[in-house]
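Excluded from the complex is one protein chain; the other protein chains are retained at their positions.
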Amino acid sequence: MRRRDWLAGAAALATVRPASAAEPTYRRGNDADPETLDPHRSSSVAEAHILRDLCDGLLTYDNLGALIPGAARAWTVSEDGLTLHFALRPDGRWSNGEPVTAVDFVYAFRRMLDPATGAKYAEILDPIRNAGAVNRGEKPIDALGVVADGPLSLTIVLEQPTPYILELLTHQTALPVHRASVERYGESFTRPGNLVTNGPYRLIDRVPGGAITLEANPHHPDAASFAIRRVAFLPTPDIASAVRRYAAGEIDSLSDLPVDQIADLRRRFGSQVVLGPSLGLAALVVNTRKPPFSDVRVRQALSLVIDREYLADGLNGGTMSPAYSLCPPGLDNYRTPPETAGRQGLPIDHEETARRLLAEAGFGPDRPLTVEYRFNVSDNNRTIAVALAEMWRDLGIVTRFVYTDAKTHFAYLRDGGDFDIARASWIADYSDPQNFLFLLQTGNAAAIATTWSDGAYDDLLARAAGERDLGRRADLLYEAERIALRELPWIPLMFYKSKALIAPRLHGYHPNLRNAAPTRFMRLDA
Amino acid sequence: MIRFILRRLAQAVPTLLVVVTVSFFLMRLAPGGPFDLERPLAPAALENLRRVYGLDRPLIVQFGSYLAALAQGDLGPSFSFRDMSVLDLIARGLPVSALLGTLALVLATGLGVGLGIAAALRRGGVIDRLLGIGAALTLSLPSFVVAPLLQIAFGLTLRWLPLSGWADGAPSHLVLPVITLALPQVGALARLTRASLGEILRTQPVRTMRSLGLPPIRVTRHALRGALLPVVAYLGPLAASLLTGSVVVETIFGLPGIGRYFVEGALNRDYTLVMGTVLLVAGLVMTLNLAADLACAWLDPRLRVAT
């Protein structure tokens, strides 16, 4: 190792002093260390929390999960829903004092979709005209439908009318980056000292495995209103010790909880345990190409005997809710989702039906169905797997487990490895049924081991994508979801909830569907 | 002596090369890659990423360019901390792990060797008997049990010490991690010292010295020189493993060291980070083994001839 780096490391450690006592730091538990602070390369929820504090997109969220103006002051959507005009706020500033201009956003979108950037979730911006083609290298970067009409005026042209487009523009993939520093520092533009952002906070320090410390950005037009001047994001990979750190007052909030100990946490911390809605689904993916799972009766039987209430309220202590549909309730641009059988009616009837379906499919006491259940290892996944096996055992089904580390699991599914049933989960990027239902669409770029393909389903989704009337669009998507829930290529198990521990001295945290909790709207008692 | 050191260093180069080769190909052959996520990447995005990181080239070409970069002291960019190079990560984390490891090493050696000597001098005495059980006990406690127990006892119940965080190495933050790291080694070192000193105290020369009426303190000092040989030999690899941190201690106490990187790196398929840490450990193991051998030679003149 070079001596210089050694010294640099030691010096970096030595110079970072915690804030003075007069200015309390919000110590924010944030499950994982971010992989990157480059918004265009980021992908995780933990990164989204930090980036929401660091950068302002054209729009952003408040602490209730409502869309509010960010870098844009106002916007209009054209009659045909294809053209959006944004007027940037004139007082928008980068953390080095330079004004934020429309050209910055053009640069950011182009960079995001440039194949050379290696952005993970470029496909999220597919609704923007030519975004997909640019990212695939089929069209030049300047073909992208994002244009600056003046220093503070930006136009975005879409491929199709997209009802969730405004929400999409809050996503980390749509955040701006400071061109001069990217060009000057290259790969290392996100380091403390190099990183220039336009959000409410700016980066002071980053210690991998330690903390990411931000302070209020004095150039931000609303800077005066931020009650919390300094926030440290602390990774909490070991959730059990994170709870101890919280109990000792070393962390002010946790964004994840040990679900098998909710009763105990409620006993110890009372109303500091805060659960809220969220946009996540936990499901079983069934290999519909492999007999006997290609038989819809087998899939229905497997689904019918799952006691989802026990999984969600019993084993997960109410931190999940039972799922009988793919779309969670409460999505924008949708109606109450259809349901697969199970919630209504008598469980004993469902059991009888399941038994009959299995018998019709050729299984019975003398020919038991054998299921191999694949999942990525975690305590909770193991608990759920064991419980599923118990439920299926009542039908005479024999369940074997194969569990591997996460990378192996995901790569195995992606590469089309042989499986019967596999665990999958999905956290949506925007509150729209499309963001759940596209998972089962044939040819979906980011499919999770989907072996199922259904012409009618694909057709409904395609028609919904071109439909401008939101009511009719919802009907089309509803029809599609009904097909999926009848065919059950995915067996929905549970919806996620956001789960947090919030110290009494922290105010302004409101659980919301978007899981948005920008630090700027929170307050900390001294 | 100089020739001996040079020869050992020369031997280290091919060993390191083999270590690099083996771990490079082991890592690459493992299923899954750094970009396999719960949410699969779109094929276009994956292709772009693989191109950006050069993972689309033949494996042997990648190995060649890795070696070429390595020769210039470049360990490459990390895959799981994409804003940082592996060198950055090690440079930031190693001081933390090394400080904790050094303190644990000093504590374990002082306590372990001291207790071992006391036990050997009074075989069957109170210390000896207690040490037998105590050493066995410390060797039997998994650190992922010790760490939470210490946190609960000293952090949550007694409120004497902070139970997590680094705080620039503030002493109060070091106590619990260092104890957790040192505990099993106290037992191991005490047992080793007791056995080897006990053996020497029973040899003919020592008995003769005693029977000649030499003061016990001088006899012990003489015996100790030889008795410490196996202890010093054990300290070499021990130091290497303590200095490079522990995944359990770092995750539970929330410390920014490099111990996590072996495990997280391997699980995240962070190829370059794993290679970097493997190289670091391999280098340290060999250096510290050499140091231990030199210390042994200094302790025991007979060994100097052999080397």
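Chains here go by letter, A and B, matching the order in which they are written, and residues are numbered from 1 within each.
In this text, contacts are C-beta pairs under 8 Å (C-beta built on N, C-alpha and C of every residue); 3 or more make two chains touch, one makes a residue touch a chain.
Basically, contacts and distances are computed from a predicted model.
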Missing subunit (named according to UniProt) among the choices "Xanthine dehydrogenase family protein subunit M", "Oligopeptide transport system permease protein OppC", "Glycosyltransferase family 2 protein" or "DsbE family thiol:disulfide interchange protein": "Oligopeptide transport system permease protein OppC"
Residue in contact with the excluded chain [from A:261, A:353 or A:425]: A:261
From A:309, A:458 or A:479, residue that would touch the chain that is not displayed: A:309
Listed residues B:87, B:127 or B:278, member touching the removed chain: B:278
Residue, one of A:184, A:382, A:472 or A:505, that touches the chain absent here: A:382
Interface residues of subunit B (partner: the chain not displayed): 11, 14-16, 18-19, 22-23, 26-27, 29-32, 132-133, 135-137, 139-142, 144-145, 148-149, 152, 191, 195, 198-199, 202-203, 237, 244, 247-248, 262-263, 265-267, 274, 277-278, 281-282, 285-286
For subunit A, residues in touch with the removed chain: 239-240, 243-244, 258, 260-261, 263-265, 268, 307, 309-310, 314-315, 346-349, 352, 377-379, 382-383, 385-387, 389-390, 394, 401-405, 407-408
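What we mean here is this: only the chains that are shown with their structure count from here on.
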Gap in Å, rounded to a whole number, between the CA centres of subunit B and subunit A: 38
Residue numbers on subunit B that touch subunit A, as the complex places them: 30-45, 47-49, 51-53, 73, 77, 80-84, 87-96, 147-148, 151-152, 155-156, 159, 162-169, 250-257, 260, 267-269, 280
Touching residues on subunit A, where the partner in the complex is subunit B: 1-2, 5-6, 8-10, 12-14, 16-18, 33, 35-38, 41, 43, 115-123, 132, 135-136, 187-188, 190-191, 207-210, 234-238, 240-241, 244-245, 247-248, 250, 376, 405-414, 424-427, 445-448
